[in-house]
Each structure stands twice: as structure tokens, then as C-alpha cells.
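Subset of chains shown; positions unchanged.
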Amino acid sequence: MTSKYRAAVAGATGYAGGELLRLLLSHPNIEIGAVTAAKSAGTLIGEHHPHLVPLADRLVEPTDVEHLAGHDIVFLALPHGASAEIAAQLGPDVLVVDCAADHRLVDPAQWRQYYHSEHAGTWPYGLPELPGQREILAGTKRVAVPGCNPTASTLALLPAVAAGLISADDIVVVLATAPSGAGKKLAVTYLASEIMGSASPYQVGGIHRHTPEMEQNLVACGATDPHVSFTPVLVPMTRGILATCTAKLSDPSITADEVYAAYQKAYASEPFVHLLPQGVWPQTQATLGANTCHLQATVDPNTGRLVAISALDNLAKGTAGAAIQCTNLALGLDETTGLSTIGVAP
Amino acid sequence: MTSKYRAAVAGATGYAGGELLRLLLSHPNIEIGAVTAAKSAGTLIGEHHPHLVPLADRLVEPTDVEHLAGHDIVFLALPHGASAEIAAQLGPDVLVVDCAADHRLVDPAQWRQYYHSEHAGTWPYGLPELPGQREILAGTKRVAVPGCNPTASTLALLPAVAAGLISADDIVVVLATAPSGAGKKLAVTYLASEIMGSASPYQVGGIHRHTPEMEQNLVACGATDPHVSFTPVLVPMTRGILATCTAKLSDPSITADEVYAAYQKAYASEPFVHLLPQGVWPQTQATLGANTCHLQATVDPNTGRLVAISALDNLAKGTAGAAIQCTNLALGLDETTGLSTIGVAP
Amino acid sequence: MTSKYRAAVAGATGYAGGELLRLLLSHPNIEIGAVTAAKSAGTLIGEHHPHLVPLADRLVEPTDVEHLAGHDIVFLALPHGASAEIAAQLGPDVLVVDCAADHRLVDPAQWRQYYHSEHAGTWPYGLPELPGQREILAGTKRVAVPGCNPTASTLALLPAVAAGLISADDIVVVLATAPSGAGKKLAVTYLASEIMGSASPYQVGGIHRHTPEMEQNLVACGATDPHVSFTPVLVPMTRGILATCTAKLSDPSITADEVYAAYQKAYASEPFVHLLPQGVWPQTQATLGANTCHLQATVDPNTGRLVAISALDNLAKGTAGAAIQCTNLALGLDETTGLSTIGVAP
């Protein structure tokens, strides 16, 4: 007897959709129902994701309510702007897990400022590691999966903010990231010949849309009026985010040992945050394919700054893994069901 | 009649040595004399640098005074600690251009703190773009070529410091860099399988030896008691540095246009600093093989920080190109002789 | 009640050892016992394999009989030359699975010719897809895991040889491969700066040690006196083999459809060989981390040659995955236990 939940994946032909399918294939309590896309409807999954051998012959259906209806769970891996309408039509009893930005921000003014459109409302935010967030996600029917960059920077800074070790008004986040975060967008910028052999920043000067989301998360960690200077840098790797986060210590006498102890305490029981042994720094390769964030933090006495660095797989813990982690919480399953902490390296 | 200067290259089999040879092959006023190495003496250049076709059959001789003597110029591309002794034996009339760190720092205490050995004295510092530095380098017989990371961060910050746009006491530099900066060092860290697909920080927390050199340069730009939080991140590319530098604006009302104007003014006549059109950010690929630093700067109004980003080729403008640029100045040649601003891309 | 088999992994700090551990962590019937190494004894697994979070604190013990004894299974991921002696000391009742070359070849003369040492004897060869090989592996206590290159080329050619579609006396195999196949060997050749941005052949002209193993396998497929011209080419990727195999058709009138039909028939029930839809060619990325070989074949009418191309992960189906596949057969478990056909991409 099978009592599996049935999940549809909208936007199944993109990278986030493919990662959702990859992880769902290993999930013991969820079976894959409809897989849908816009332009690619009528093709087979094998044409888009040759790595998903068990789904090679699955037909891609159109992304519409007709094909998404009748599932227990609907994962949305669509461009932002599409989820509110779909969710409304699916009804309140379907678990809708949205990987796009539409329902992450609490403040409609911030949404308008950064996304230049009307705000579609706020859904429970899918970062279970935030204080009190698991209670909010338990049993929810709507999840706004965090952006990959905010997840990386929030997990790097949370213990320091929560323990009052830093002042949050002058945080600097510089983040190396992989082009798969942009999906299969066809632009010269993302061609292999442009990316290989190059490091290139983008959305510099406080204009990246993940900035208000980072700040909102820091408030959830206990910060008052946080300000983040965020610079993302594209580097030549298929997956991965390495977030270097620095912030002024609230007291220059705080030591590296105190910092480390705070991180140990904060993450002692987190299944998907891996604090490395003191002195060992994370690398993205170790997180490939895993729902894990690797972390380290210390003090730079020369500048009186905390330096905290996190590594994660932008498609896994950064997107699809987080989506499934939250799905587990929403369904009342063990949070770790179907998720691995083991990366594929080298 | 040939009136070329004759140059020896010590450490010719490493990456910095190879880049010196590559550039010297195109220099109209310098001919390559002895090429030397320690362990590889007796081999041919072609075994180490198959890209240097015209030197394929050149014999690598031992690195000792006997083989380095009798040249007008001696380039040292050796591990730090070796140059002082060699320079003393070559005599005061030979132009010695040292790519290692030995003679960069002015303060012996800083040397001891970061390098754990006795200071060998200070030589004229080979960053001609620093205020007044060309005069110091003109006619000199000793040049301390800057570290690649200090060159990138100094050029990114110089105009802002010189124009008083930022306070220098809380500068954050996060820098993506290529493994060729470590030379041909045999360590698991530098194996292709470890580097490809990964971003990994190292020497985190203010302990990297380039930190005091960066701060010393900022003093030369006009800063008082600068403090830099410096974090280097290895990324998978053969060459290149992308330095993301942020600092508090000295006055929060300073605008992006004012910043850009200051950079334009500062670098208007610099042959090897290329300020990009406003809004365009540098990428390392565009500098590959060229003696050029590409730059952009703006204001992040959300944090009241300047964000300045530079890109350069760590082996070219970061090391060997700078060495030749300074050699030109030392010899009284046109500073740009034999050097190109044109990168090889994609 | 746990009735798991207990496995030791010798050579656990290398890439093949790491992949064995990664796969064993997901195996429901095997638990990891001793993990051993030579020089790294006394360190922790987390220092070598930060991706294996659940094993981060496991102590690496010395590779000797004392530490390997007392297990049901011993995986050897050691340089060739070490396994025979260890196996003898472990006794006949322990399942010994050797990832090195020592016991692959049947012909001692070939061993001596290619490996320049005495032959240690032949063990059951761990390529279950060979005709009759599953019967040989069932219940065995010794397994010689195939070389990654012979696995790729044999699977690409097997159906054509078995069906008599090609003459085996003039086979050409040119194979793109990843540097992880060389393990953590410290040599300039394997430095990131040498590998990135380059394609470089090695062991050219019929001298690669995998050549006789390929030919031996083709005999097992039904060929008489096969001859393979084998050229491996290192390319910049962490994992993966793409084997382009061509051979003269035994009859120039053989069509692409006939070839495809033969491949379909040969691999219809193979769990770990994935014949792609006709006209679609394999790519290594799709096999990353999976125990799968992707395949396609066609006819080049211009030359009367079959062209068959296979892709696999050199560390997974090419080494550690094959080791576990054979272990399953040797233990009487379902052959697919603990192994996945799903790659991690992009």
C-alpha cells in the first residue's frame, strides 16, 4: 500500500525544476506527478535533463491549472510574477511551494522598489533555521522558498546577530556564485566562453534584489535596522555559492573563540548546517548536490570585524533542497526526509 | 648594431618566470640572457613552458651569482627570502627587479609579524601609479615588484583615498583569485580536481601577508592609519584577480557621479589603468595577458559605502608586467615599451 | 537487529576511496568499519573529504592487516602492487574488492609487458555487463574492479562485437577524461593551472596500460584477436569519461538502425547502461555521481565505420560504483542496492 503524496513540478525543464525532480526521485514519501513547462510542453524530460534517467520518457505538460490540479503539492520553479495567480486557482488545501521571489518580502514598498511591480502578498518564509520559523512552517499550505544568496548570507551571520556579537548596520557581503543560478536564460553573459576563465561582478552598488531579503532575515535574527552592502561575483563553476560576510564586532574585545562558541551553540542541532572545525574554511565543492551549508567564522583583529563564510549548492540548499526541507515540515514529516548532507566531490 | 639591454631571469621555470619571458620576448629593448632555476637546472625551457616556442631549446642554468652576473638587468622570480643576498653579490650597478615580497614593506616590525623572519630592507616599490612613485623609480637599480593582490586593491581605492571620499579605517577587500598566483607549488589544494568547480577562501581573518602591503599603499595614497579586512577566494580560472573593495564614504552625501569623476580624473593619463564606462563592471577575462587593470566604482546608498572593483591578470599587471613597466622607468625607456593593454578573450 | 555487512576501506583518503565512502554511506546493507591510509593515518576523514559530513570525525587508521581484519568486506583503493599480499593475509572468507589493476589481466605476459613486474594472479573481473560475468561474480570472495577507461570502451563496443557488426582488429578509442582518475598524485601535470583551459593527451601510441584490458574484454564479448588503438586526452572537468570508439563495420551495408537495434537488445535489461534515444549523444555531466553509463551508436557511411560513444563518471561507474555493484553480486544482494542511476547536473 502506497500512501505517498503526489507532487507536480511547474517549470520542470529549468535548472531549479530539474533539481527538484532529482531530489524528489529519492524522496520516500512523495511521488512525482505532472511535470510542466511553458515553451517546452510536448517534449520529454530526457531532452532537458539527461541526468534524470528514470524520468527520461516523462512528457512535459503545459504549465496551467488544469495540469497542476489534483496534486497534494505543487512546486513552482517559475520566473517571479507567476505564482500568486496559480496559487489562487489551486485552492487553499494544496501545498504550494514557490521557488521564486514573489512572496518572500514582508514590506510591499520594498517589493515595489526592487521588483517594480505590485506585491502579491507574503507567504511563510522557507528558512527553517531562522528563530521560530519551524513553527510557522509546520502545517502551512504556502511556502516562499528563500533566494540562494540570502540563505547563504543569513546562515553565515545568524549566530553573530542573535548573540549580539556584531552591529548589523554595516555588513558587507561579497559572494562568489555559479551561473546556474540564472537558470537557462539565453544571454551572451551566460555563454560558456564568457564565464570560463573569468570572474565578473553584477548588480553592484546595492541594487541586487536579494539585498532587502537579506536585511529582512537579519531582522528575524534579532537585528535592528540592518544594512547590507551586497556584491555578487559570477565565477566559473556549475553550482555553488561562497558568501564572505564581514561586520563590525559590537565590542572589539570579542575573540575568535567566543565567536566560534556562539556558532557552535546556534547550530548544534541543525541538521543542514555544518560548522567546520575551527580554522577550516568552507569550499563550495564539498556541498555539491547536498542540502548542506558549510560554515566558518572568526575575528579579524586588525579591523575589528567578524568574518563569516558560508558555502552551499545554490540549486540544492539554495533552492530545491530548501523547498523539500520546508515541504517536509509543512507535511509533518521528519525535516530531513529524502535529503542528504553528503556532497559529490571532487 | 644592437644596443639592447641584456636580462637574466631567475626562477624562469615557474609561472611568474614564464610570464617574464613571454613579455620580454616582445620587448624591443631587452634581450633575454641567462634563464635559471634551482631544481630544474639542466632542463630546457620548452619542458616547462611549451607556449614559449622561440625559447623551446634554451638551457636552464643554475640560479647562482655566476650565471646571473654580466647582465644589465636581473629579474628575480624566486620564493621570498632569496633576493637580498643575490642582489648584494650582483653589485649596485645591476638593475635588480624582485618579484618576491622581501623588499616591499617599509616597516621591519610588520615584516617580522607577517613573514616571521628578519627584514632585508626596503627597495623602491614598483607601483608607478602611486603618487610620486615614478620619480622614485626613475633610474633606480632596485625594484620591489608589488604583490598581485595589493596592486588590485590599491588601484581600486587610490582615487577615493586621494580625493578624501572614503574613510580608510574600515576597508573590506574580498578578492577572487586564480591558483597560478601560488606558482607550481605541489599541494593537494592546487590540484585541478580540487580547484575546478569550487570557490575556496584561504588565509582568512587578517592573516594574509598582503594585508600590511595594502595598508602601506593606502598611506602612500594619502590615508592615515588605514585598516583593511582582506579575504582572498580561490576560484577556477588560470589567471585573474577580481578585487571587490568597499569602504565607508567620508560623507554620506557623496554621489556615484562624484565618485566616477574622481576616478576619471585620477586615471586620465594612466596608460595601464582602464576606467570602464560608468555602470560597466570589470571582468578578469578582458585583462588576460595584458598589463592592464580594469576598474569601476560607485556608491551603495543603502550602506553609505563606496564599492570599487578592479580586475587584472595576476601574472601580467599583477607581477611580470609590472616588473617590466618598472624596468622601463628604471632604464629611462618609455613606460609602455613592450607592454600591451589588449587582453586575449574569450 | 542489524545484520549489516561491515566494510573496511583501504586508501580511504584518495579520490577513489572517498567515492567508495560516499556510496557506502547510502548503502542499506553495508556499514563502514575501518577507514585506512598510509601517510594520512592519524588524521580525520573530514580533512580529506569535507563533502562526507557524516564521516567528518572518523579517524584514519594505518593500512595494515591488523586494521583491515575483522570485516566482511575489504575495499582496496591502493596503488597497484599492494593488493595480493593484503588479500592473502585477510584469508579466503573475506570479500576483497580491489580497485587497482593487479588482478585484472588474465595473461601474465601482458601484465609483465605493461606493468613491468610479476603478475599476482587473476581475480573475477568486475564488469557484470560482460557475457556470463554475473555468474562468475555471484558468491565470489575476490573482485578485480575494471579500469575506468576499459569500462567505458567495453560498454560502448560490446553489442557491436557480440552481434558481429564490426571487425575487432582495428578499433580506435579516443577518450576524454578527467584528472581525478589520477587520484591526488602531486605532479605539475595535475595542477589546476595546467589542466584548466587545456586538452592534453598522454600515454599515446599504444602504451597505456588499459589497452590490453580493453582487448581482453573484447575477447570476452566474442572478438577474436582484437586490436585497439587507444588515446586518452585530459580535459578540464573534475569527473567524467567520454569514450569515442570507432571500428570498421564487418559489412558496409549495415545500417544505423541495425546498429541501434543491436544496442537496444544487448542492454534492454541492464540496470546501469542507458542507451539514449536514437540521435542523442551522451555527455559526461549527466552521469556525475551516478553508477550509469550513457551510450549511443551509429554508422558513418563515408568510412564504413561504426561510431559508438559512451559517457560515465570515472569515480562512480568507472571505479567505486562498479566495486559496489560487484559487491552486491558477490554478497547475493540485488545488484542495484545502494546505487543510483541519477546524475547531478548541471
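Letters are used for the chains, namely A, B and C, taken in the order the chains are written, and counting of residues starts over at 1 for each.
Everything below uses one rule, namely that a contact is a pair of C-beta atoms (placed from the backbone, for glycine too) under 8 Å apart; a residue touches a chain by one contact, two chains touch by 3 or more.
Just so it is clear, the model here is predicted, and its values are computed rather than measured.
Visitor: Hey, this file places 3 copies; any idea how many the whole complex holds?
Guide: 4
We adopt the following convention: only the chains that are shown with their structure count from here on.
Visitor: Between the chains shown, work out who touches whom and classify the graph as line, ring, star, complete or other.
Guide: Chain contacts: complete, every pair touches.
Visitor: Validating interface symmetry: for the copies subunit A and subunit B, is the fraction of residue numbers used by both over half? Same or different.
Guide: same
Visitor: Can you give the whole-Å distance between the Cα centres of subunit A and subunit B?
Guide: The mean C-alpha positions of subunit A and subunit B differ by 37 Å.
Visitor: Centroid from C-alpha atoms only, then distance subunit B to subunit C, rounded to Å. What do you get?
Guide: Subunit B and subunit C have C-alpha centres separated by 45 Å.
Visitor: Mind pulling the residue numbers of subunit A that touch at least two other chains?
Guide: As it turns out, subunit A has residues touching two or more other chains at 196-197, 238-239, 282-283, 285-286, 288, 346.
Visitor: Per the contact definition, I'd like the list of subunit A residues that touch subunit B in the complex.
Guide: The contact residues of subunit A facing subunit B are 170-172, 174, 176, 193-194, 196-202, 204-206, 211, 227-229, 231, 233, 235-240, 242, 244, 246, 248, 256, 281-286, 288, 296, 298-305, 307, 309, 311, 346.
Visitor: Any idea which subunit C residues touch subunit A in the complex?
Guide: My answer: residues 15, 18, 22, 25-26, 46-47, 49-54, 56, 180, 196-197, 238-239, 274, 276-277, 280, 282-283, 285-290, 292, 294, 340-346.
Visitor: State the interface residues of subunit C toward subunit B in the complex, per the touch definition above.
Guide: 15, 178-180, 184, 186-188, 190-197, 236-238
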